[in-house]
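I'd like to ask some things about the structure below.
With one protein chain withheld, the remaining protein chains of the complex are depicted in position.
Chain naming follows the written order as A and B, and within any one chain the residues start at number 1.
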Amino acid sequence: MAGGTPIERGALTHPDVERLSDVNRDVLRALGRPGLGWWALFALAAAGVGLFFGSWGWQLYRGIGVSGLMSPVGWGVYITTFVFWVGIAHSGTLISAILFLFRAPWRQSIYRAAEAMTVFAVMTAGLFPLIHVGRVWHAYWLVPYPNSRFLWPNFKSPLVWDVFAVTTYFTVSAVFFFLGTIPDVAAARDAAKGLRKKLYSVISLGWRGTDQQWHHFGKAYIFLAALATPLVLSVHSVVSWDFAMGIVPGWHATIFAPYFVAGAIFSGVAMVITLTVPMRKIFGLEAYLTTKHFDAMAKLCLLTSLIVLYAYLSEFFMAWYSGEEIERTAFWNRLFGTYWWASWTMLTCNGLVPILLWFKRVRHSIPALFVISIFINIGMWFERYVIVVTSLHHEYEPWAWGVYRPSIVEMGILIGSFCWFGFWFLLFTRLLPPIAIQELKEVLPPPLRKQRQEVHS
Amino acid sequence: MTDGIKRRDFLKVLGVSGAGATLTACSTENVERLLPYVTMSEDIIPGVSTWYTTVCDGCAAQCGMWVRTREGRVVKVEGNPNHPVSQGALCSRGHATLQHLYNPDRYPGPMIREGDVLRQTTWEEAEALLAQRIQSAAGNALFIGGATGPSMARLVDAFVRAVGGRRVQYDALSDAPLREATRIAFGVDELPRYEISQARLLVSFGDDFLETGASPVEHGRAFARMSAADEHGSKGRFVFAGPRLSLTGLNADEWIPIRAGAEAALALGMAAAIAEDGAAAGPYASVVRAYDVRTAANAAGVSEDTVRQLAERFAEGPSLALGPGVGAHHRNATAANVAALILNFVAGNVGRTLHVGGGPNVATRPFSEMEAAIRSMAGGQVGVVMVHGANPAYSLPPSSGFAEAFGSVGFKVSFASAPDETSAMADLILPDRHFLEAWGDSMPRSGVMAIRQPAMQPVPHFDSKQTGDVVLSVASRLGHSLGGATFYEHLRGAHRAMHGSDPAFEAAWREALRSGVSGHDMGGASGPAQLRGPDAALTFDLPELDGDGDLTLLVHPSARFGAGEFANSPWMQELPDPVSKVMWHSWLEMNPRTAEARGIREGDVVTVESPHGSLEVPIRIYPGIREDSVALALGGGHTDFGRWANGNGVNAVTLLPAVSEQPSGAFVTVATTVTVTPTGQRRRTVTNEGSSDQHDRPIAPAVALAELGREPAGEEEAHGELKELQGVGGFVPVPAEGGEPTAFPLEGSRHGNYANAHEARARWGMAIDLDKCTGCSACVTACQAENNIPWVGEQQALMGREMQWMRIERYYEHVDAAEASHLDVRFLPMLCQHCSNAPCEPVCPVFATYHTPEGVNVQIYNRCVGTRYCANNCPYKVRTYNWYRYTDENVPEPMNWQWNPDVTVRTNGIMEKCSFCMQRIREAENRAVVERREDRIPRDGEIVPACQQSCPAEAIVFGNLRDPNSRVSQVVRNERTYRVLDEIINTQPAVNYLKKVTFHEVASGGHD
Partner (left out) sequence: MTKHWLIGGLAGVSALAGLAFVRAQDAQTRANAESPAAYAAGQPIAFPHNIHAGSEPGQSNMDCQYCHFSAERSVDAGLPPSELCMGCHQVIPGANNPQEVDKLKDYHARGESIPWVRIYKISDHAHFPHMRHIAAGLQCQQCHGEVQTMEVLSSRDPAWGGNNMGWCISCHRQEGASDDCAVCHY
């Protein structure tokens, strides 16, 4: 068990927390002087951001050829990583919006981090289409705007749908995120001094915590949650259509939309676990992020893992059942072709490893969950790699089959993207309350009850 | 001065239009200058091509050429339809001569060696020096020259006579054994003339006539006419007998994988089977009797039945047997050629499909002359040696002693226009003009004469001078008059002498320049010649091979490089070899069973060791070679030949002995055995071949000859109905393969991108007959030249980023080196299929690719953002992408002078693909406007895409599919017509293929 204080397994409330003011103190402590660990991570992330933009800059200077992309594999690590980050972005809104609407009580402690993750993940994902195109300086042509040439984007193209889906999702999730932080930022404002205070004052938009403000806040919040909910389903459906609308064997399947949404939630929840475990440790938030929370997330992982595994098997089944030789070859090749290792990594990480989550002991072991979540992250990245690369490298025309090998620049950008994401997330943990203070307070026992439960671990 | 030369004097200044130089001109600093002509020819209209005729100098076949110039610079070469040899087609190497013209490695001017460095000098000084050295050499001059036109040859002869010395003609590749065999057998000292198109059974005993033979374009056309199924369902049969399938071999219907050197035995065995008692073989009756079928079968390593059956079919006639060519010259090559001639004689082919004499006037000089020259150089009997049009320091094995002998000569002169291994040793370099800048003449066969005329002013980067002019100038400095102050005058003088009156000559001269050919084709039918008794010792047995290695080394000329002359052309380096599909580097071909037995895999670098040398080269597994042989192509491993050639591959002659075959004196290419040992290193093969197996997909199907005409119409639709979503109308059936190919927009496609077609327009389409296509790849290079397609270099090609818009896919269906059997190799030229239901179009987010109202799938380069979605979604994988600024970075000045000004030069990040030569369509439309035609649709045949123009086999036809009378519509109205993958994915391509026709039943990969 991580953390110094014993906590009852499965406790929903937070027995260590005695007073509401403790919440403010504990959560806002993260905003105080950071520890060495934070600085180390931050330095690493900053260096990675340098790597990220250095690699991208080199690619812009030399040409997209510095990647390993080739014919027939025109999409590779970049699109894989794009889909990966869009997928990661899903769970944040799922947790904060859908679970909010369903009044799932365990979301309070994690939704702030999950939402932040969403915003930063979409920010990261949004860069990848730009990194990936050959002439990024013309990428704005994908946006419909009136122009003297009478030219419009091709609304049949899933890439144009992507532009709408991703920008909409980013806008709504960012607004949702900032709206949710307002009361907490106000709390931080009250505790902060100097420059920080000014910053928080601006962001908190003059929050005073009056009844009327709470009333409007509540309305706005539920409204945005309702707005964001369909987006959770739509964004990744649209992203999946990038593939499903193509005629590439291995892409052209109707199952893609639900399959991608489930996969997105799966990877997103896993990423929340990956992020909250160290956050909990570094900022001493053990009292607020309890095994109850992790248990709930693990169950969600387990559920989506089963859906994803079902989708995998159904894809293989459909390929066989269709009788289409080219489709069959594509899926046979997926398992036993050049990229067999990627497919087996995907199946192992996403299908087999999560089986452990059936066991309560595993679900309640935070180190185990952390390790499993990393496996899932890897597996989900490989899932996209398998879909993109394995499908493209053996298509219809056998003469044109080829093997793609990612280049160093692509690896730099892939690693750099994690650092870019981490960079923002680390800043977030330092600048905004990483746990929703006001919602936590709602689930705490009334302040007058000063009893303390004696607990044995 | 005459009209002819004045015309070109006008081209004082080049280039009015800067169009096509760069795609984006973002800088505001550059002030673009327009440079008009000072004076101008009436022939030249800016923006309109001017065409000149000349003769290709790429190999000894001397095909006629049309040279397209724009604003004074040559931008493209094409075949001259008036020319009796090439008849309008041109091979890959012919196109690549353009890269020699603009080769940035050409010498900037005359050079004098001072110690280790070359100093550029003036022509005055250089010529004075040469004259002085020749004078002091006192009659000991040696002129080593390659094949040239007759006037140049006569001039050099006159020159060496005047100054004292001799001329040695040296050709790296020579048909001397065939010529000698014809002389021995028929007493005619000329190559025989083959009428391949008349034969119904063609047997090649190792003659690679389609790629490196005497006249590849001429023979390629004749072969396609012979072997393609005609409308009566008749088709000539081709049998290839040899240890390795060359490109020619891959086109055979049957392969008899005989042991190297067993050609004579097999030919004589067949002759014996035809002429049982041998009497028909006249003076060779005893020879024929000695080679009965059993002996022949044993020597060749095939079954007796094979020999007997082949002989029976051969006797039926009309048939034709071709003796070993340059790729199969062993120590008994002359005898083998004699054997083939005997076989032709006993089968009654002489005078029918084979005419004695009047064949291609190609290089037939024996290597033995060069051996004598080497001896005299080494013996110190040569004062000055001049080398023109030859590179013996590269093309002769080290054991020939050429380098030492040449090095020992006091003064060495090279006329090479660009560096080569021989000029690297020269003391004086007098760079010759490229043939497109120079005057000359050619005699491709007796009676046919064609003039070479300069198509442009010399490329100004290089201060070159025509060698004929240098010879005349040096001769006059030495006080000799050889007729004419310039080579042009000399040439005209020579041709004037052939005519009577002056006015007739002027008219004939102009006509010769206009049409590109003069004189008549006098190589008509000759009477049946009689066999004569041999006047030289002939051995018909298996030839001796050096060394005691366990594998026979087959060294053959390269379809891309010849003997190495084209190695500095990046087009040729990046053209996948028509057989192995390897680019840039060398490879050793090995049978898969041999490789497996030795634990060798594709890409293993091996040491090949012969008694004469050793090389390290990667392995290419090739089913089309016998288990006891390995093959290595000539042309690689240059050390001083320019930036693209140097260090690329290995030079196969290193492994060969410098022996000459007797009695012809030819250089022997199949001479030695080798041992092959892996080095433990590996090297990835640079190839565009993903898989040579079609995996039973409907890509390159075939139909058996016996099935032709039997297929009931409409059976093709048996694959069931395809349905397509129609707006609110739900799913409606769409005709797929069964639909009329002339219909456009197709039924069921009346929406979206295809709805805007209206009836008055053409619908452009293409037909490619796979029964004619030989896989020679001329179309690939023609397309590359026409459409400003860059090359990407070895590393990029290794990654799979080559950019040719066309590729020739080569699928093996049945290749068996273990026994004589039918052969089934399918060549498929793959280019953008211009699908009516194109998968690439809906996915492009910015409409950079879409359908024009005329049914062409176009790519708008400047609209392309570079998402590469279209390429992913293209089932044919015919879209290529500019991963870097290849057109800038890979194309040094003046190579960029070749850019076609009518085609946008693409840059970084842009997708591109076949446009059906849109610029030619537009040109034809513009012409219709200028000519004020009523009907603005170009006429049938007016638009000829570069690939069709170049195709020696006439396999490609382009035109308006909507016009039922157009040639393409007529061609596609054929039971063999199919569209690649259409039955599976309903792409409805505008490119229609005609299935290959086989003699055997189509077992697998059929889809027929």
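Simple rule for what comes next: a residue touches a chain if its C-beta (ideal position, glycine included) is under 8 Å from a C-beta of that chain, and two chains touch if they have at least 3 such contacts.
What you see is a predicted model, and the numbers here were worked out from it, not measured in a lab.
In the complete complex, the hidden chain is touched by one of B:902, B:940 or B:983, namely B:902.
Of B:306, B:332 or B:852, it is B:852 that touches the chain left out of the display.
From the options B:155, B:686, B:865 or B:918, the residue with contact to the unseen chain in the full assembly is B:918. Considering the whole complex, the residue from B:238, B:345 or B:861 that touches the absent chain is B:861.
Contacts to the hidden chain, counted on chain B, fall at residues 12-13, 16-26, 28-40, 45-48, 847, 850, 852-853, 856, 858, 860-863, 902-905, 915, 918-919, 922, 926, 929-930, 932.
Residues of chain A in contact with the chain left out of this view: 137-138, 140, 143, 145, 147-150, 201-202, 205-206.
Here is the rule we go by: only the chains that are shown with their structure count from here on.
Touching chain B in their complex are the following residues of chain A: 62-65, 68-72, 74-75, 129, 132-135, 138-139, 141-142, 151-154, 156-160, 163, 242, 245-248, 324-326, 329, 392, 395-403, 405.
Chain B contributes residues 688-697, 699, 752, 796, 799-801, 807, 809-811, 828, 830, 839, 842-847, 863-869, 871-873, 875-877, 879-885, 908-911, 981, 984-985 to its touches with chain A in the complex.
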